[in-house]
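First the structure, which I've put down as structure tokens, then a few questions once you've had a look.
With one protein chain withheld, the remaining protein chains of the complex are depicted in position.
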Amino acid sequence: MTVNTFEALESNVRSYCRSFPDVFVRAKGSVLYAQSGKSYIDFFAGAGALNYGHNNDFIKERLIQYLQSDGISHGLDMYTSAKETFLQTFSDKILKPRGLNHKVQFCGPTGTNAVEAAFKLARKVKGRTGIFAFIGAFHGMSLGSLAATSSLYHREAGGVPLHDVTFMPFPTGFIDGLDTIGYMEAILTDDHSGIAKPAAIILETIQAEGGLNEAPIEWLRQLRDLCDRHDILLICDEIQVGCGRTGPFFSFERAGIVPDMAVLSKSISGYGLPMSLLLLKPELDVWKPAEHNGTFRGNQLAFVGATAALEFREQTGLEAETERKAKFVEQFLKEQILPIDPRLTVRGRGLIWGIDTSGCGDETLSKAIASRCYELGMIIERAGRNDVVVKLMPALTIPMEELAKGCEILKQAVTECCASNLLQPELV
Amino acid sequence: MTVNTFEALESNVRSYCRSFPDVFVRAKGSVLYAQSGKSYIDFFAGAGALNYGHNNDFIKERLIQYLQSDGISHGLDMYTSAKETFLQTFSDKILKPRGLNHKVQFCGPTGTNAVEAAFKLARKVKGRTGIFAFIGAFHGMSLGSLAATSSLYHREAGGVPLHDVTFMPFPTGFIDGLDTIGYMEAILTDDHSGIAKPAAIILETIQAEGGLNEAPIEWLRQLRDLCDRHDILLICDEIQVGCGRTGPFFSFERAGIVPDMAVLSKSISGYGLPMSLLLLKPELDVWKPAEHNGTFRGNQLAFVGATAALEFREQTGLEAETERKAKFVEQFLKEQILPIDPRLTVRGRGLIWGIDTSGCGDETLSKAIASRCYELGMIIERAGRNDVVVKLMPALTIPMEELAKGCEILKQAVTECCASNLLQPELV
Amino acid sequence: MTVNTFEALESNVRSYCRSFPDVFVRAKGSVLYAQSGKSYIDFFAGAGALNYGHNNDFIKERLIQYLQSDGISHGLDMYTSAKETFLQTFSDKILKPRGLNHKVQFCGPTGTNAVEAAFKLARKVKGRTGIFAFIGAFHGMSLGSLAATSSLYHREAGGVPLHDVTFMPFPTGFIDGLDTIGYMEAILTDDHSGIAKPAAIILETIQAEGGLNEAPIEWLRQLRDLCDRHDILLICDEIQVGCGRTGPFFSFERAGIVPDMAVLSKSISGYGLPMSLLLLKPELDVWKPAEHNGTFRGNQLAFVGATAALEFREQTGLEAETERKAKFVEQFLKEQILPIDPRLTVRGRGLIWGIDTSGCGDETLSKAIASRCYELGMIIERAGRNDVVVKLMPALTIPMEELAKGCEILKQAVTECCASNLLQPELV
Partner (left out) sequence: MTVNTFEALESNVRSYCRSFPDVFVRAKGSVLYAQSGKSYIDFFAGAGALNYGHNNDFIKERLIQYLQSDGISHGLDMYTSAKETFLQTFSDKILKPRGLNHKVQFCGPTGTNAVEAAFKLARKVKGRTGIFAFIGAFHGMSLGSLAATSSLYHREAGGVPLHDVTFMPFPTGFIDGLDTIGYMEAILTDDHSGIAKPAAIILETIQAEGGLNEAPIEWLRQLRDLCDRHDILLICDEIQVGCGRTGPFFSFERAGIVPDMAVLSKSISGYGLPMSLLLLKPELDVWKPAEHNGTFRGNQLAFVGATAALEFREQTGLEAETERKAKFVEQFLKEQILPIDPRLTVRGRGLIWGIDTSGCGDETLSKAIASRCYELGMIIERAGRNDVVVKLMPALTIPMEELAKGCEILKQAVTECCASNLLQPELV
């Protein structure tokens, strides 16, 4: 039995394999194929790293071609043609059309590394040590970014007290109706607040891991204004909700705001290859050479994929397609899922949606739904406080039939599990 | 002029491109080809990430094949056949033959991330917050690993005081003749030392970035013994000096010691693809699921490369070859370089060697040598305090002719620069 | 000119002498006599250290007698008859009648030192590092207590980032109408709040330095309940508002709650002599010998004063007298001060009251009032955000005539300054 290889040789820290215990051998688009012979529709998309689907042919072709041509594979931060092409493409297709003039920093190829870089730079620019992050936030696992990650489970695993980050209330997912901008304003203007002005405020415009908590557009504008008035940098963590996940390339675009820094990773390479970027306004570029470095900043294959992905996105009109599918998902959830149980709620944007089971009074319900989906041939994850939100996050490229089929599987799972849940009122 | 693309669009943090300003387009084995038409012998090997050379054909074939077969590209920490094959191969070819039974943790695909994981685990296992690192050490750039990195330039860039790591004197590169084991022993047995017993001691058996400072074999054994006697975990950071760089797969093998944890990255994938591992004794595997996680822990292409690399290494007898080349380099340095200037010293092991110019009284000398090498068609870096050590780190697979040619270039550069230096006694 | 002695020899850190620049030579009851020949009514009472007035004869007699008898003057934490008498008296007159069974820890003779001890003990008992303090709080100047002090001016002077304390919103003085108990409850029950459960919550039931912000009785009960439900220790900092300042000996008595620890200092010795106590529930007394120590824990003269003060308090019915005077002050402020300017507000309890000028739109107004009082022969201080609250804090023993006279001086000063303020609308 092959699973034993993993149990024998891999650390207990492994996680997703516990929910999806098959051994996967191949994948294409939005379908995963396992050693067992089973196939699975993918509503998880590599936790957001596979917005263009598995093994996207357009990108794949470029990668193979690049490998065959013996293009530079590993380049540290030397100049390479692959990097040059990516920079130019990114500038032409993403930055310029949006009126952005941010400079690009290639970080160690993980989101957490780019968050670490952003914090270092913010602290250096402003000469302050504090960062504000939000209750519900997830920004990574290394000590700097972990300090801004709200999950107590992960913080506890840090093994040392985490410092220099203060958590502020997020407008959704925490206390309903709280004036969170007012709260921050009061902190920042009170000489007895105990909390010094931070160098930066970091946020996800939709907290994904925190449970699909979306910041209202007006709130985002007020936050931008708050930062301006108090000389604080605004950092958008676009790792999960950027790269077109919500429709537009950046999730902050919906509010018409411009962050001082933005962090990209996950789907930026287009093919699930490790890569991350920090975008920074040019006036913030006070880095001295190599102040933040790392061996894999120059993952050239990822640059090749990233360039191809930007072209693919444009050529296939992926933004419009995403919004079309978003409407479908929204309609399905509201018309097909919500009626199943009046205690369910749904929320989302673009192709990131959540079914919130917290009203059902049974914290095992979301797990039962995801497990039932897996039995029925679909991979779907949970998120949020106590993991009570079932999170739909298919590739943006998912064919409509597979999207529909996945939704039907989900409907069946929710129906069965809620029925079972209703029969057990003592759990409520 | 294409370099302007980088200046216009990329952050000032970029570094190596300042020493090697050409734009590189292609590479094979130990030669890099630039847009300018020039080619360069590579004595740098991606800072140790390219031990098997650029675009190693054996590995490349496997990567292309895997891509073509639509193997899983991105797998988080799910079970995949690519991971399974790697785990089994790594166990069969590396762990078992050495009598090691460590479990494997796939970390975010950067060395720094694996160091962060090691520290978290050590602190969790021992219930202590402290870590001992060594003066001269380099372990990474995220806040947890940065706290154990000795370079003040990088620490300063952290933007906040770094905590919970205490620096101990290393036996080489710091104060000659200091009884560093005795110093640590005194700290650990003194109830008024001010320094609590740490959870772990982390070291590179040869400090690469710190200037090619090699820990003596007897010292390594004493350190292992010190850790045992005081119930402290020993972590070997094999990121730069592992994967065969010093000859044997692990650099700690030369002392016959077994660390409690070891960190691998850089050359582990064989192709410069981002990947990192934490090896941990099974009794330390107290992780709860996902306590340390990350999007790119499952960089499957890297696993495919890593498997191929381990096979390549075995089939080509790379360890023996490395030792043969090591002898050549050592002989060349001692017979051809040292005589150029009596103030030079050389040191190293395997295929990591340094020419130390610190005795020359001119801190610009090493830079002049590296620059002259670049003009003469070779890429070579500097390391150590004030970057005064010229570091030779060619791929282990470098053909003898290229190795010899590189050495000749180096000889010419050293000769010219030392001559020039001698003519300027006022700089001494 | 004698003031020059101070300017020449004393550090610039000196502060109150800038508001009250006379050189004081003698004091009795509530009157201070200066070198200049002037005398001043004291509405400041040594920042709360002189609740029994200057040089209270009852206490003074005991001190002189003790000195004359060569009683132990300095006793570290050895057993002495002076300490024994104090302990017994404190137990008999304060603890037992209130049903309290707290043990007494003699700390370094400053409030800040007792707060440091309380934090150490809470962290040790609960095995957690966090402390919750409140926005607006003041708990001291050493690094541990400073971390819980909200004034940014003082925090900045700490010179290092302050850690392990999280600031929570106080029910008064911060954002009106905020459900602060609900806010803390949400933090404590949210596994993604980013804020781990603290070892303890520390509060002043009336934030004195923060601007006379009084915690409502119902809120105090809810806080006690919150702590109980979440296994968090409640620490009352009674340094300024204890020792009868609000009427009853402890300020928390008004809510009928019992804190797990309480900190006393300032007026505990009765004579302005340095002394501080930590009261702790017996089940929390897990201290090992000398884990928190200090040279002056055994300030015996202070113990003698403290014993006398407790007797004096009882014999003179000071609690009832305080309440009588409190009514007078309240009535005066409401009937004589408020009508002067509709933008003024007043608040307080016992003999700690504030006139809040923040509505007047002129941050110099409070300073003008205090300065004018000084010219008219009265010492009175300011507190709160931007120091806009004029704080009345006479000795509890102040004779009615002096209390009335002081109030009249205050009325004159407020009248003059508000008139002047009204004439300068551009300052509003």
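Structural remarks
Each chain gets a letter, A, B and C, in the order it is written, and its residues are counted from 1.
What we mean here is this: contacts are C-beta pairs under 8 Å (C-beta built on N, C-alpha and C of every residue); 3 or more make two chains touch, one makes a residue touch a chain.
Computed from a predicted structure; not experimentally measured.
One of C:K103, C:K197, C:H230 or C:K411 touches the chain omitted from the figure, and that residue is C:K103.
Between the chain not shown and the residues C:F43, C:Y183, C:Y271 or C:W353, the one that touches is C:Y271.
Within the complete assembly, C:G111 is the residue of C:G111, C:P171 or C:G210 that touches the hidden chain. In the full complex, the hidden chain is touched by subunit A at residues 160-161. Take subunit B: the residues that touch the chain left off the picture are 129-130, 133, 135-137, 148-153, 155-156, 161, 163-167, 169, 174-175, 178, 182-183, 186-187, 190-196, 210-211, 384-386. By the touch criterion stated above, the residues of subunit C touching the omitted chain are 2-3, 5-6, 9-18, 20-28, 32, 35, 46-50, 54-55, 60, 63-64, 67-81, 83-84, 87-88, 90-91, 103-106, 108-113, 116-117, 119-120, 122-124, 129, 140-145, 147, 153-154, 157-160, 163-164, 199, 239, 265-266, 271-274, 278, 280, 285-296, 299, 301.
Keep in mind that, in the parts below, only the chains that are shown with their structure count from here on.
If you average the Cα atoms of subunit A and of subunit C, the two centres end up 49 Å apart.
Centre-to-centre separation between subunit A and subunit B, using Cα means, comes to 31 Å.
In subunit C, the residues touching two or more other chains are 161.
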